[in-house]
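The complex is shown incomplete by one protein chain, all other protein chains being positioned as in the whole.
Chains here go by letter, A, B, C and D, matching the order in which they are written, and residues are numbered from 1 within each.
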Amino acid sequence: GGGVSSDAVKVGVILPLTGSEAMFGEMEKNSFDMAYEELKAEGKTTIGDKEIVLMYEDDQGRQDVARSATEKLVNQDKVAMLSGGYSSACTNVIAGSAQTLNTPFLIVTGSSDDITKQGWDFVFRGTAAPASMYTGAFWDMMEKVVKPQSVAIIFENTDFGTSSSKGFREECQKRGINIVFDQAYEHGAIDFKPMLANLRSTNPDMIFATSYVMDASMIVKQMKELNFDTKLFVGNGAGYTMPEFYQNAGAASDFVASTSLWVPNVSWQGASEYYEKYKQKYGKEPDYHGAQAYATMYVIADALNRAEDLSNTGIQSALKDTDIQTIMGPIKFVDWAGFTNQNEPNTYVVQWTDGKLEVIWPEEVKSADYVYPVPKWSER
Amino acid sequence: MEDAWIKFGQTVICGILLGGMYSLIAIGMTLIMGVMKIVNLAHGALVMVGMYVVYICATNYGIDPYIGMFIAMPVLFFLGCLIQKYMINRLVEVDSILPENQVLLTVGIMLVLTEGIRLFFKSDYRSVVTSYSSDTLYIGAMSISVPLVIGFIIAMAFTFLLHMFLTKSDLGKSIRATAQDRDAAIFMGVNSSKITMITFGLGAALAAAGGSLLLPLFYLFPDVGHLFTAKSFIITILGGLGSTWGAAIGGLVIGLSESLGATYISMGYKDVVGLVMFILVLLFLPGGIRSLVKR
Amino acid sequence: MGILEARGITKRFGGLTAVNELSFAVDKGEIFGIIGPNGSGKTTVFNMISRFFPITAGEIYFNDRRIDALPAHEICKIGIGRTFQVVKPLRRMTVQENVMAGAFLRTRNISKARRKAKEIINFCNLDDYRSRAAMGLPIPLRKRLEIARALATEPVLLLLDETCAGLNPKESEAAIDLIRRIRDTGVTIIIIEHIMKVMMGISDRILAINFGKEIAMGKPQEVANHPEVIKAYLGEAYA
Amino acid sequence: MLRVTNIDVAYKDVQVLWDVTFEVNQGEFVALLGANGAGKTTTLNAISGLLKVKKGSIEFLGKDITQLPGYKIAELGIIHVPEGRRLFPEMTVRENLEMGSLFPEAKAKRKDTMKKIFEQFPILEEKQYKEAGTLSGGQQQMLALGRGLMALPKLLILDEPSLGLAPVLVTQIFEQIKEINNEGVTVLQVEQNVVQTLKMCHRAYVLENGKIYTQGTGEKLLNDEHIKQAYLGI
Partner (left out) sequence: MLNKNTLMTIVFALVAVALPVIIKAPYQQHILILVIIWATIGTAWNLLSGYAGQVSFGHAAFFGVGAYSAGLLTLHYGLSPWWGLALGPVMAMLIALPIGAIAFRLRGPYFALATLALGEIFRLMFLNMTGFTNGAKGILIMPAITSKIAYYYIGLGILAATLLVTYLIVHSKIGYYLVSIREDQDAATSLGIPTTFYKNLALLPSALFTGLAGAFYMNYVTFIDPDIVFNLTDISIMVILVVMLGGVATTWGPTIGAALYIIMGELFRTTLGSANVLVFGVLVCLIIMFLPNGIAGELDIIKRITQRKKAGLSGGV
């Protein structure tokens, strides 16, 4: 298992640095580095006479490669613990191997519900919510504001898309909301209009969509082209909260709401500082993926500093005792609703206005009032 | 009833316009694979590089994508020529057990192009938003995207030009001749290495044109090419190797099948419908659409 | 009774009728020649017998069994071997392997096939080339290789399409000798050839066709003197 | 006009030609004879640049063409009608002919030349819009010859032009070649139709096992005992 070499505390970080998910890998790596430097300045990267060292490995977005990376980090580099994990597929594999190899693994992004439902006690998920839980705050808003009779669900047929729409679907059924349209699509399409035309004829009160970055903007742009009015369009995080969404969709992004795990102007301490600093340092805006990595680095440093010894079990129990405030809110690893070592996520509902993402729910932390129902295209 | 017809009309319009887009991207492939018989897995990557050229023109110099196309095309022509001259031509000249070893080379080229671009531009999603990106025409309740219509028209124009080029000009004929019998073409005084070089260059330039026209309504990242490579293959084969109009019609067939599939089956199955259509055509028309149109 | 009988066979390619209601019968053990101007449909007749494409109309009988609906590989199995006018060697295989590929039709055993191939290669005077790859052989040798390959399938009836083309007169003699020796082993042969010297010297009977139709049929001398054959095929020089 | 001096040619490591030397003068009709596999085709391919020579040199009109690429040699006026026709099977008959006339001079006269060829081979006119691959063997041979003539060559290299032709056409084609030669085109021909060729040509070379065995006028060789025995089987 995870032994430790004498002069360094090695932390293996597995991210997609090449391949189609590399954009997020890059953002998360940058954020790790940024947090590391801050911690270093505070002297929190040295434990006794040992320096924390981050060892990045590229998983290329492929789970067999993720497996190789895990094997290498644990068996060859003898890391003290693992972190990273972007896609659910890779995270699944890293988590499984980490558990088998008795090495603590702190997940950054991978959000498939199943990962923390296996009872794996070496696997921790702090900054990422289980996919089906992204909608926490939104259900509150649904009850109090939206009160839809009928909803339509569209989602990309990926793990994240299927898991999160499944959660939403079950919740709808529980509350007796009528699902009039429910369809998956393959991401990367040029033309969503046939699906949208079909959807329009079912006339839902509200649309709930889970999409990859650019599909999100393709969908809202084409709704605008179709003059397709709906009282509320809600994205499920992911594509709908990223800066690129607005850059590509432009005016079509107005009034699109979304669930979110994080926004720069959320009231947690350090959030907006992180956002500004990142933008300055790397020349572009980070989104919640970056925040996840940044916060995770803080959790790691905290746990390592508290650990009684730097053995695998020592770090494991230090992680278990985590209670820390981060830019993503408080993080604790608890067992609940079938989950193991899963932080209870903070979720928000955000809405685009003029290219700005405003928090509209929960009301305690809102940065702007919600707009509901949204104006018709013809009236904008 | 009324509603159902609108839905159908919208679906068909979308299918045809989408098909036009597919044809546009497949047209360079028609030249490289259909005529030259080089299975080029780097095709999508060439489309992608072309898009980046247009992107740079648009963001750094404020050049409209439709004009940027005329910069991207020569750049990609040049790139294509280099690839053919220094890499693929080497393989054409040796006798290998499976001629598909070219495939492997193009896989390598694809990796190099994709990752090379990533090194420079990172993996960020980029897009060029123009004033007309979302322009829409309406026929009753049916909407028609203007950039798609432009793309469609240009696709058909390119198909026509390519067809004329291949059948009417000596250079075009030399291209076909070289593909069919390299040595015999040399006997006729054709500089076949130069011809293959130009052909690949032209194919790459057409790929760039496809990318340029797509950019105003789509988006860009280093792996965007993967979305198009397999589709271009399928369209080229569907059309019948070497047939320009066949490929154009093939694009429309795939576009329509996907669109109808998306509306009447499910968006998740739209690609399945396109692929099944492809296989059906091949089984019942073994030479592709070409056996109907005949050059 | 004929070993092979064609009754009114017809082949159309689109608008073109390449073979038009042609009937003929080949006797067991004879060498049966087919001549005709270029494009008159000779190769097409071979392709119809060996079922390389379906025939448009008519019937073909082999040993009184109707065979025009059998798949191409079955045709070989029942004892009809062929060569191609435009040679089709198995390029990257050696001469020996080419012939073995034929021999495997009648045996599964590799050493048996190898032994048989050796015999046939020797019979066809190809010993010098046995381990050469087929793609390096000049065309006339490839044609001889095709004969050898077809012989290895132990045919009862052998269809030879211009196997003497590209041979000088001396070499043709060797080829004629080979064909005669094949016949002497009991194989019936249908041969297409444009070199009249070969045709006249070797065929028992000749069928002359033009536009896919019979114009003459009979002993070589008779056919050669047939006015229509002279006009359409031989030219005045032969008159 | 064409001077081949001491060339050696090999396929990979198998040498096929040894020290082959011969020349063709302006306006001449020269035949190259030899048994199967003697190296005739190889010689022609070496001249037209398809094969590289290991040693020796080839000159055309006083210019060293040994190292020139094939298409440049064609540009100089050496047109090779190869063994086995080598047509462009998926192009029409007409397009095949057009491919023969790519050089400016030939292109300028394209229509006229084509008309002449259609007169000589009416079947080609009839089939001009058919794909070359669907022609019968003999028709393909005519097309190959026609395609070569379209280039208005200075030196026409023919590799077994009568292969697969009906007797009536063999006679016709030989007459046509003679006529072309009379019009001033130099001809270098490989033929297995030894008698007719020797009767027509000015001079002939005999190639045996990759070496020039003898040379002489057609008449002389026709009466040569060795030739009679080895090639005519008399």
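The rule is simple: contacts are C-beta pairs under 8 Å (C-beta built on N, C-alpha and C of every residue); 3 or more make two chains touch, one makes a residue touch a chain.
The shown structure was predicted, so the numbers you read here are calculated from the model rather than taken from an experiment.
Taking the complete complex into account, the chain left out of view touches A, B, C. Looking at A:Ala22, A:Met81, A:Val151 or A:Ile327, the residue that reaches the missing chain in the full complex is A:Ala22.
Only one residue from C:Val19, C:Ala150 or C:Ile190 touches the chain missing from this view: C:Ala150. Considering A:Gly85, A:Gly136 or A:Gly161, the position touching the chain not shown turns out to be A:Gly161 (whole complex).
Of the options C:Glu97, C:Glu171 or C:Glu193, the residue whose C-beta touches the omitted chain is C:Glu97.
When you scan B:Val39, B:Leu82 or B:Leu171 for touch with the missing chain, the hit is B:Val39. Considering the full assembly, A:Glu186 is the residue among A:Asp121, A:Asp140 or A:Glu186 that touches the omitted chain.
What chain A contributes to its contact with the hidden chain is residues 17-19, 22, 26, 56-58, 60, 62-65, 67-69, 71-72, 74-76, 88-89, 92-93, 96-97, 100, 112, 114, 118, 157-159, 161-163, 184, 186. Where chain B meets the omitted chain, the residues involved are 33, 37, 39, 41, 87, 90-91, 94, 96-98, 100-101, 103-105, 107-112, 114-116, 118-119, 226, 230, 233-234, 237, 241, 266, 268-269, 271-272, 275-276, 278-279, 282-283, 286, 288. Residue-level contact of chain C with the missing chain is found at 50, 52, 71-77, 81-82, 84, 88-94, 97, 100-102, 104-105, 107-108, 110, 113, 131, 133, 149-150, 152-153.
Basically, only the chains that are shown with their structure count from here on.
Counting C-beta pairs in contact, the pair that comes out ahead of the other among C-D and B-D is C-D. Centre to centre, using the average C-alpha position, chain C and chain D are separated by 28 Å. Chain B and chain D have centres, each the mean of its CA atoms, that are 42 Å apart.
Shared contact sites, meaning residues of chain A that touch two or more other chains, are absent. Of all residues in chain D, none touches 2 or more other chains.
By the touch rule above, chain D contacts chain C in their complex via residues 11, 14, 33, 35-37, 41, 83-84, 123, 134-139, 141-142, 160, 163-172, 192-195, 229-233. Across the complex, chain C meets chain D through its residues 13, 35-40, 43, 85-86, 136-141, 162, 165-173, 194, 196, 232-235, 237-238. Contact residues of chain B toward chain D in the complex are 167, 170, 173-174, 176-177, 180-181, 183-192, 242.
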